[in-house]
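Report on one structure; see the data block that follows.
Every protein chain except one is present and positioned as in the full complex.
Chains: A and B, in written order; residue numbering restarts at 1 for each.
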Amino acid sequence: MARFLVVRTLTGLFVLWLITIAVFVLFFVAPSNVARTLAGHQATPQTIALINHRLGLDRPLWQQYLDFVGNALHGNLGYDYYHQEPVTTIIRQAFPITLSLAVGAAIIWLLLGVYNGVVSATHPRSVRDRALTVTSLVFYSMPSFVLGLGALYFLYYKLTLAGYAWFPAGGYVPLSAGVGPWVQHLVLPWLTIALVSAATYTRLSRASMLDVLGEDYIRTAEAKGLGQRRVTYRHALRSALTPVVTQFGIDLGQLVGGVVITEQIFSLPGLGKTAVTAITQQDLPVIIGIVLVASTAVVIANILVDLCYAYLDPRVRLT
Amino acid sequence: MSDPLLVAEHVTKTFASGAHTVRAVDDVSLAIEPGETLGLVGETGCGKSTLARCVARLYPLSGGSVQFDGHDISSLSSRRMRPYRREMQVIFQDPYGSLNPRRRVGSIIGDGLAIHRVGDGAERRKQVQHLMEVVGLNPEHYNRFPADFSGGQRQRIGVARALALRPKLIICDEPVSALDVSIQAQVINLLLDLQSEFRLTYLFITHDLSIVRHVSSRIAVMYLGRIVETGTVEDLFTTSRHPYTRALLSAVPPADPDAADSRQHVVLPGDLPSPVNPPSGCPFHPRCPRRQDDCVATMPPLEPVLDDDPEHLTACLHPLRTGEDLHPSRQDGAA
Partner (left out) sequence: MSLHPVVTAEQELEEVHSDVVGRGPWALAWRRLRADRVAMGSLAVVVLMVLIAVFAPVFAHITGHPPNMQYHQAGLTPDGLPKAPNSTFWLGTDDLGRDILVRIAYGARISLGVGVVATLLTVVVGVVLGLLAGFLGGFVDLVIARLVDLVLSIPFLLVAIALVSVSGPSLTITVLVISMFSWASMARIVRGQVLFLKEREFVEAARSLGASDLRIMFVDVLPNVLAPVIVYTTLLIPVVIIVQATLSFLGLGLPAPAADWGGMISEAQNYYTVAWWFVLFPSLALLITTIAFNLLGDGVRDAVDPRIDRLVRPR
């Protein structure tokens, strides 16, 4: 098991390193306007060149890359010229928002999705099953921004007009200001991300559960006289969860996408929104910093998922 | 006597799985004369299928050499092997797995022709339909899929496929083991008919001893990856020398039911040991009722023993003499 962990961590680090190179190379293909913007519209080419030199932007690429990596390992992700702040600060401010959003949504969708899927599978063809199947299909096919706008319209606008100002239109309240407000501002964003993914997981766990329930060893358990509930939750669930865990690992990368959209719609100043703004401003250090942090998070999360997978399926540990 | 068609010398095949190494085939040497049928028998797991695949160069050899028609094919690349593949074909055991379910039967049978670019489309089609007739299938079913055929018919398709390139040698790897007994006879008879019509040489692998008796001219007996005895059908069924051969052949129901009483039914203790951890010396010694001290220490060579003619080889340090019985725990109560 330890060996597995070490191998996975090393692979993760390798992947991370490749990502930094890819991102770095990618962005240096683009024209960077940092110096020009700092210098102002009236600046002469000489001034721009001077600023470039001062900022170290005219050195060979590989040198800049090495410096960047060196700094990153020391916790310094560069300096944001547009906002006159170290990138690390920007990220540190945005990170808890994204984290609250991502983790909360992930928990909701996993629980909701798997629960519904299992319920569906254990009562196939029932009214509940059919209703769930149809709703999951609709949510599964919906882009999250449509869901977000829909949530805004019905749960914020209409509801507030009707006198029930339960949900705000956006903005973030840190946990330190109280759990209530924190949750209140996050409910709609959570739902926006979670409902779409929950639908996917409902379908997935339903199919997986149905497969497992049809297996002979389940019938043996039932024949042994175990109550249906015990059969379901002890024997079947464990095997049925494996594809769900695998899917979750893959989806972690996509979670970032959902976060970006939701932060846009609900004006949450998390990593996603910051990244999008930075990209439109061509603010290189911020972009690179955020991509790096996001990738690290995804890699770590993937390792954790693999650990769960190894726990569920002992065969994996031997490879 | 002409030169043998196939010569295997000291062929060894090992598989490594994790920390274990398995010697599936251990120092096997045999020769097959053109036109004859060499039956290869043994229990499941003794290495006969592996040997077949080594000889057919579907596996790379771990040791030893294989010569086909005078040419050494032991370590040829797949490209250099191609011309020899036309001469050496395989009929597989599983009628369900050995045919591609997504290809039409005509395409499967004509695959060899297409690969070696024999004739054009129309000629190949005619050839395939002719082959289908020869093996007893309706040539109009050219465009059907394997799923439309029964097990016995699928094996016929396999036979047709092997025959398409007019090979000299066909390796039959348990060709009827997966079929119903009533169908087995038909396919066996087909193979015998084809042998005389197309002048084929067969390496016939099976665990079914009554079949091997009917089909072979010579027999080789394998145990735990090694050949323990080889000789003509006569020799082995009347004067077997190796205790394992004797025990194995004693299980064959005789053609004459009345002779059953006088038959000595030998029951061997124990099971086939795991090839991962083979016994020292003679591989059969743990189960052998005639075991002596030197059996544990020395690997017996495969050579003529006692007063046998040079074709009858046995790997035993204490072979059975003519007329001698094997005395293990006797199952039947007859004296």
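The criterion applied here is as follows: a contact is a pair of C-beta atoms (placed from the backbone, for glycine too) under 8 Å apart; a residue touches a chain by one contact, two chains touch by 3 or more.
Please read these numbers as outputs of a predicted model, since none were measured by experiment.
The chain not shown here is touched by just one of B:Ala31, B:Leu192, B:Val233 or B:Leu272, and that residue is B:Leu192. Considering the full assembly, A:Ile19 is the residue among A:Ile19, A:Leu50, A:Val173 or A:Val187 that touches the omitted chain.
Between the chain not shown and the residues B:Val28, B:Val135 or B:Ile219, the one that touches is B:Val135. Only one of the listed residues, B:Asp148, B:Glu234, B:Asp294 or B:Glu324, touches the absent chain: B:Asp148.
Within chain A, the residues in touch with the undisplayed chain are 11, 15, 18-19, 23, 26-27, 29-30, 123-125, 137-138, 140-146, 149-150, 152-153, 157, 210-211, 213-214, 250, 253-254, 256-257, 260-261, 264-265, 272, 275-276, 279-280, 282, 287, 290-291, 294-295, 298-299, 302. Mapped onto chain B, the interface with the missing chain covers residues 53, 56, 58, 78-79, 81-82, 85-86, 89-90, 92-94, 97-104, 111-112, 115-116, 133-138, 140-141, 143-145, 147-148, 150, 152-153, 158, 161, 165, 186, 189-190, 192-193, 196-197.
Note that in this section only the chains that are shown with their structure count from here on.
Taking each chain's centre as the average of its CA atoms, chain A and chain B sit 59 Å apart.
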